[in-house]
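Take this structure, written in structure tokens, and hold onto it; I'll ask about it next.
Missing here: one protein chain of the complex. Every other protein chain is in place.
Each chain gets a letter, A, B and C, in the order it is written, and its residues are counted from 1.
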Amino acid sequence: MKVAVLVFPGSNCDQDMLGAWQLMPEVECQYVFHSESSLEGFDVVAVPGGFSYGDYLRCGAIARFSPVMKALQEFAESGKPVIGVCNGFQILLEAGLLEGALLRNEGLSFICRPEKLRVVNKHSMFTSAYAENQILEIPIAHGEGNYYCDAETYARLKSNGQILFEYEHNPNGSFMNIAGICNSKGNVLGMMPHPERVVESLLGGTDGLPLFHSILNFCQHKTA
Amino acid sequence: MYKIKVHVYLKENILDPQGKAVTNALHQLGFNEVQTVRVGKYFQLFTDNVDDIESRIKSMCQKLLVNEVIEDVDFTIENAA
Amino acid sequence: MYKIKVHVYLKENILDPQGKAVTNALHQLGFNEVQTVRVGKYFQLFTDNVDDIESRIKSMCQKLLVNEVIEDVDFTIENAA
Partner (left out) sequence: MYPNPQQIKDQKIYSRMGVSDGEFEKITEHLGGRLPNYTELGIFSVMWSEHCSYKNTKPQLRKFPTKSPKVLQGPGEGAGVIDIGDGLAVVFKIESHNHPSAVEPFQGAATGVGGIIRDVFSMGARPVACLNSLRFGELSNERNRYLFEKVVKGISAYGNSVGVPTVGGEIYFDDCYNGNPLVNAMCVGLLKHEDLQKGVAGGIGNSVLYVGSSTGRDGIHGATFASENLSEESESKRPSVQVGDPFMEKLLIEACLEAIQHPKIIGIQDMGAAGLSCSSAEMAAKGGVGIELNLDLVPQREKNMSAYEMMLSESQERMLLVVEKGYETEVADIFKKWDLYAVNVGTVIEEPILRVKHKGVTEAEMPVQALTEEAPVYYRNSAEPVYFQEGMKRAASVSAEIKEQAEQKYQNNWIEMLKGLLATSSIASKRRVFQQYDYMVQTNTVAGPEKSDAAILRIRGTQKALAMTVDCNSRYVYLNPEKGGALCMAEASRNIIASGAQPIGVTDGLNFGSPENPEIFWQIEKSVDGIVAACKAFDIPVIGGNVSLYNERSSMGAVYPTPIIGMVGLIDNPAHITTQMVKHAGDSLILIGGNEQAAFGGSELQKMLFGAVYGDCPGIDLEEAAQLNMRMLEAIHQGLVRSAHDVSEGGLAVCLAEKLFGTGLGAKVSYEAEDPINWLFAEGGHRWVLSTAEPEKVLALFGAHASLIGEVLAEPSLELWGESLPVAGAEQIWANALDHLVELAG
């Protein structure tokens, strides 16, 4: 299975994301620079965190014009898994691959700490290896992770099962405690917490691992 | 030479924690007459004359400067020759 | 009810990395006519009539809204009754 980790100028969790995927022997993971125009041959695309283009203007606002984003649109339309974490989530929102927007944290400060999350829907290609309502500890590290959408959108996300993760204790003012959502097709995930930071017990936890395994399972079943 | 002043601000129904923080701070400093504050962005764009300037700016806003999910915009064009 | 529009922006000789990033992005999108962009803050203050409104606002700017070491400010007062 081949995974692409996109690298934009200012990405800084690219290495972390690559490292997480590389823990799985079945996976061949490589960087794809933002200036590339093709994602051919990849089974999964991960958009890592960081401060693409310095997060100047709005987080993710400038990155969405990179050449690779056109390829990503097509990739997403083909139904293959796309995961955006933190700044990656922000980029996917700006690119219109997911609905809603991210505002500054309610407390106006950057927050870096482990947070408790609940798996709201385990019937997705990203969460199948978790238990329903399982409580995870996954760190957040962001200044603008306060998810916003209007009531109508929320109702739709909710009834479609597009909300995958909720915070147990809302850290940033996110609407209805939303921590991670997917698109209506269910193949594009955006989340603020960093699953790639909790995949080794040496670093304090492995609650992120099942997410990667879920995606791997999905891809293997599809090809099987 | 034109100077275009673009204001981008959060839509009214969207909570503006920064505005709230500023309001509180002003109150603490004794400026109690201030009822609410909203905080937005202010862009000054400098450009040479072009045709169609207004529609060009609208397009810049739409494509880049504004996230219409959460933000509103207005702008003015000044001749800054 | 008054609406006060306060613009705070970096002094001219101060590096504005954000403005530079926006300029570059606009160019990449084909808006080459834009020469420079400077990014600042925009505050909308709503207040009931007070005496001395102008000097009160100046004082708010000085005390809170503006860092005079790096920023300049201007404001307009509108009757928004």
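The working rule: a residue touches a chain if its C-beta (ideal position, glycine included) is under 8 Å from a C-beta of that chain, and two chains touch if they have at least 3 such contacts.
Keep in mind that this is a model prediction, so the values were computed, not measured.
Among the chains on display, the ones the left-out chain touches in the entire complex are A, C. Only one residue in the set C:I4, C:A21 or C:C61 touches the chain that does not appear here, and it is C:A21.
Interface note for the absent chain: among A:D43, A:E99, A:E166 or A:E196, the touching residue is A:E196.
If you put the missing chain back, the residues of chain C touching it would be 10-11, 13-17, 20-21, 24, 67, 69-70.
For chain A, the residues touching the chain absent from view are 9-10, 12-13, 15-16, 19-20, 33, 49-51, 53-56, 109-113, 139, 141, 143, 194, 196-197, 200, 202-204.
One rule holds in what follows: only the chains that are shown with their structure count from here on.
Separating the CA-averaged centres of chain B and chain C is a span of 9 Å. Separating the centre of chain A from that of chain C, both taken as means of CA atoms, is a distance of 35 Å. Centre-to-centre separation of chain A and chain B, using mean CA positions: 30 Å. Counting partner chains per residue, chain C has residues 22, 25, 29, 39 touching two or more of them. In chain A, the residues touching two or more other chains are 57, 61-62, 65. Only residues 5, 7-9, 22, 25-26, 29, 31, 33-48, 50, 56, 59-60, 63-65 of chain B touch chain C when the two sit together in their complex. Contact residues of chain B toward chain A in the complex are 10, 14-15, 17-18, 21, 64-65, 67, 69-70. Residues of chain A that touch chain C in their complex: 53-54, 56-57, 61-62, 65.
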